[in-house]
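Apart from one protein chain that is not included, each protein chain of the complex appears where it belongs.
The chains carry the letters A, B, C, D and E, assigned in the order they are written, with residues numbered from 1 in each.
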């Protein structure tokens, strides 16, 4: 399709090596280390036996997410948000996205008045931290709900759909899948896509950083995303033992 | 396509009445009241003769946006963000979107070391405040740059593209243009689209609030958005006297 | 009395043109745009069916006010208080003054355990924003209570007194009524006076910015204020249809 | 004038016993403990060899004030403002008043690019803390400037006027001078007055807590205040050795 | 042991003159001014008839402490923490230490669901403010509990041990007791020790500011501390009338 070479040498439609390690830390009900190449995110799922005030007494559960980066997960050290006393707009935007995406994966009416807290903490960043976070949080949440099942609290995991996310973008004119940092920092268009295992969209967030993009490009990007997300969901199911690999 | 009736009685592809009033307040270099039906947003553009620290000495300008809602712009009163001491995640997400969208409209290298501040304050909300804000800020910014031209500071308005925004969504199964509050609060899918007068995308932000959406629906939504944005940009040009109406 | 010419050409004892527009926005129980010349303030009154903690169970209502300025309501852009994360001392001082003034207008024991929130937001500033806010909030509050009456919640508007406010000051030695910005920013003495329709004082806040003022001057200023407030209260009653104009 | 008995048994026009102790702490350039009866306030004056940013390079000085109350200076313990992370509106209002009052006492152009910081900290409160603070800060500031004179930094204390403050109010219908806490917490009208030794007003801040007050009452209150402030200024001059007692 | 002369001329094992004045302010249940030489700290003890949320319904009391310094208690003026909107790490460290120390002095199970608030405010600092605070708070707390006894609320003061604190350090190679500011600001090792009247340790906090210290030095420092604390506890008991002097 083009003579453009990706910095990593990957094909335009190739994901980075993805590794999902379950039971990464011992206290959380679900705990996953997910790696998209050099991007590494710890995703924990914690179950709390109460819901926020606005849901009390409605017999319904809640799911919420928080996101953070270790100060030196990045090329140059960032200020620690806890020390600055506020989360950046970017952080809030990402954690709202993670929350919305995972609320689409589970049935909030099927696990009682409980809150599932997802904490996604980036320990090493190389592009795509929010899509890795969503994809890893899916597995951590599944594990946490499985624990409730094992403990006899609920009858089954309140699954609606598997959900995963990936970034796509236009790098030097070439539509590519799963941008790493060198691509992300110089691309024209950056799009984060969240889809279900039924191939439907949960979120599409595309931004033209430089040149605006046309409808044809958008279609190419969505094709790439759909293919990548298929593979990610297969991997999620494999690590959970729901699919043979 | 359906027997669904929009609450407003509008056709699926109809914008609400849009009014753009220039020179709404007297101090700002650009000041616009934009109305999308009952949604009313004051957009002011202020020029400051300096740039943020990270740009000092680079000979380049900056454009940034802030967004707010008056506490009783909404159906029930919201807490005042200044009194709470922090802007919500939603507010930050919207003002970042406005800023990115307008930075795509103007050439930051063509107006010296100056900052254009866009303030978008909602005085009455009825759905679509962020898209009204972007569409109104475009005119306010144009007026502010025109003032710099009139004062001999720069030779011409540093325009790259006209930019406008509109929401689209799926209301009771029907893809519709420019959601008002009754539609917005009960729709399945909500998408905000920012486009240029060349018909290219600056931002696409789609969220499935309920049922995930498929590719066919996405295409219908993008068609609606493109048509609505065309009309909005024509109106922007008319009120600026750049196009006869 | 002197050869001093006011910048606006007004007589020493002349108010600026005052316009009070009711039903300015649609959601609030009371909503007023008040204009003192080029000073324009949106005053909304919102009724909430609960009281702050310190009043719970006492069978009494509460009335409180908040004040804000749009960032570019002023000659040069001010920082947005919501973005800075705190309200200035000036803002707090003004909103406390508005609250005290309006609590003197209504009987807090006569509308049940409800809170009336007054939000006064300046969209254009040209001096006298706090006095315009008080005078406009009076009408917005009256409208909100009238709505409770119309809905059969209370038997009548819990009115104690009509209340209005105006500034007076010494401009180049001349005592004048209703200072606009050019006068306000260069006057020696600035006094804000809040009075009832019985001609009694609710608040008197006088400050010598430059030369201290003597008792004679104070008396002249209070005379001016009394006359201006009489006219303002007449106008309030006229726009509410309680007095023929 | 009436059969009303003040809780303290004082005559209507009597100040509480006032004690001004200089050199109360050892580090500050000026340090005063002022007592208005059981109200005790530590006022320190600190000189810093720079001015705030907005005054840099203008060859002018600045004077600013801060106010605080120890948590248990009051009848029931108040939350510590440093622990809550913000100063209340009342605190800000008071420290702005102290600052304005003292800026009227000294010539800001006569002590170079320096800042005089006044810190007024209430260690025991029994009404009238802000007026005690102003009256004590006058002496502390005088001492601090005298130190600059003694060190040869300036030729003389940059005095414009002596300034003192007192509260007056209407207690059970009776106009009284220098309200203590039992009076303050139940009075109808409360007025704080700041005057110079020339008998001119710097600040008049009157509030009707209950019944609005008329012009006649106001005149009685101003008479009381003038008399009390005369006595306070005499005492200030005596403790400074400028007047024999 | 050495030819080193302490700046104050004191012997290596000599405390500064210590004065404990009870009933220093009138509102608090316990109120003490404690002086370690020129270090002066107001310690008040306030009793509140409720406990923090985590203790509700457990039939147990709580004791907590806060610490502050007046801005000009120090050689050069410090920023006011209430104005900055946060307490420094040092402040928090000290108030946690005071709280832990005093919780070791009293039986939290013996005064019902009440909270004892200790407020330690430094009005003049010359080294050793935290040890003076602990030693003074002991007396203020004892007085507050005695008031509960006098009021018949509890049968006896819920005393476990008397507690006092002192600093020790190595000044120019010489182990010394009760460092004043000139010593504190130039010493190699600084240790704060809190002990009971049984001679046991509650807290030992030693820090090598310059040269690390060996075991022999540590033993010398602990000997000095033990001796000083003995004297302080005797004084506490004397001022409370529990020991003849």
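Rule of thumb we're sticking to: contacts are C-beta pairs under 8 Å (C-beta built on N, C-alpha and C of every residue); 3 or more make two chains touch, one makes a residue touch a chain.
None of the values given here were measured: they were computed from a predicted structure.
Which of the visible chains would the unseen chain be in contact with across the whole complex?
A, E
List the chain A residues touching the unshown chain?
So the residues of chain A touching the missing chain come out as 25-28, 31, 38, 40, 42, 44, 46, 48, 66, 68, 70-77, 80-83, 85-87, 91, 117, 119, 121, 123-125.
Mind listing the chain E residues that contact the chain we can't see here?
For chain E, the residues touching the absent chain are 86, 89-90, 92-93, 95-96, 100, 104, 161, 191, 195-196, 198-208, 211-215, 218, 222.
Just so we're on the same page, only the chains that are shown with their structure count from here on.
Touching both chain C and chain E, which chains are there?
Neighbours common to chain C and chain E are D.
Same or different for chain D and chain E, when you check if over half of the residue numbers at their contact belong to both copies?
On the two sides of the chain E and chain D interface, the residue numbers are mostly the same, over half being shared.
Starting from the mean Cα coordinates of chain C and chain D, work out the distance between those two points in Å.
Inter-chain centre distance comes to 28 Å.
Which integer distance in Å separates the CA centroid of chain A from that of chain E?
51
Between chain B and chain C, what distance separates the C-alpha centroids? Give it in angstrom.
Here chain B and chain C have centroids separated by 33 Å.
Two or more other chains touching the same residue: where does that happen in chain B?
Residues 85-86.
Sort the chain contact graph into one of these: line, ring, star, complete or other.
line
What are the touching chain pairs in this one?
A-B, B-C, C-D, D-E
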